[in-house]
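Missing here is one protein chain; the remaining ones are kept as they sit in the complex.
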Amino acid sequence: MASTDLQSIPVATSQHDQLVNITDEVAGTIPPGFNGMCFVFCQHTTAGLTINENADPDVVHDLLLELKRLVPWRNPGFLHGEGNSAAHLKSSLVGTDVAIPVEHGRLALGTWQGIYFCEFDGPRQRRVLVRLLANGK
Amino acid sequence: MASTDLQSIPVATSQHDQLVNITDEVAGTIPPGFNGMCFVFCQHTTAGLTINENADPDVVHDLLLELKRLVPWRNPGFLHGEGNSAAHLKSSLVGTDVAIPVEHGRLALGTWQGIYFCEFDGPRQRRVLVRLLANGK
Partner (left out) sequence: MASTDLQSIPVATSQHDQLVNITDEVAGTIPPGFNGMCFVFCQHTTAGLTINENADPDVVHDLLLELKRLVPWRNPGFLHGEGNSAAHLKSSLVGTDVAIPVEHGRLALGTWQGIYFCEFDGPRQRRVLVRLLANGK
């Protein structure tokens, strides 16, 4: 099974802070029977990617709440003129890439895992890239 | 050298918060002479993976201590009924995957680096997946 071209998934966020479940969109890039790795990459510096609970939406609520408490929007020492340094730090804390094994055409996620696009300075039009690399023969 | 099948490593944790050094188990999945990348993936949403100091166990103690201070177990705003939202956030902060170069069959870790499974809501039976992708010829 060959690898595939670099693919792009648009993500339109509607809130300032938001976790958008993109698992189905990522899974949709994988050909039947594919074995290898799926790499998802966020091209933005005030957003990120994470893998977390896909079932209870209260977990998403709590993640965003606690991130806001950890990294408040304002800090009197911030210099960046756009005023969104908190979003930049949250991006670095959750990270901008995830790598998921693929087996027989399916993401090898745990039962409760979903892939989330993390918006920290929305709403905006965003996009993530997906690259598949096939297992050798 | 071909790549290998997806492999699974069981991790039994014994404490609520614990870092388990799984470097030897990950290294054990790598065939002699293999060149490429080793991808380790945690299938759980209240646990994670990180790479940190392998020598002084006091570093592990201090990492867990400071993570608990940063993300206390209780926050009056948490909604998730299981009450383990702090563990979910720690999972997203350290991340659920690591990618390590492999050269001549050996993980290209630094002298002081070990791979740790991070338990944030144990004790539990956990597992991580390992996928190797070979360098092209």
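By letter and in written order, the chains are A and B; residue numbering begins at 1 in each of them.
Throughout what follows, a contact is a pair of C-beta atoms (placed from the backbone, for glycine too) under 8 Å apart; a residue touches a chain by one contact, two chains touch by 3 or more.
Predicted model only: the values in this text are computed from it and were never measured.
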Key: Touching residue (missing chain; options A:Ile9, A:Ala27 or A:Val71)   = A:Val71
Residue, one of B:Leu6, B:Leu67 or B:Val128, that touches the chain absent here = B:Leu67
Key: chain B, residues in touch with the chain not shown (by the definition above)   = 35-37, 50-53, 56, 58-59, 61-63, 65-67, 69-70, 93-95, 98-101, 103, 108-113, 133, 135-137
Message = I need the residue numbers on chain A that touch the omitted chain, in ascending order.
response = 1-3, 6, 39, 41-45, 70-71, 75, 77-82, 85-86, 88-89, 91-93, 95-97, 99, 129, 131, 133-134
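Convention: only the chains that are shown with their structure count from here on.
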Note = Taking each chain's centre as the mean of its CA atoms, chain A sits from chain B at a distance in Å of 19
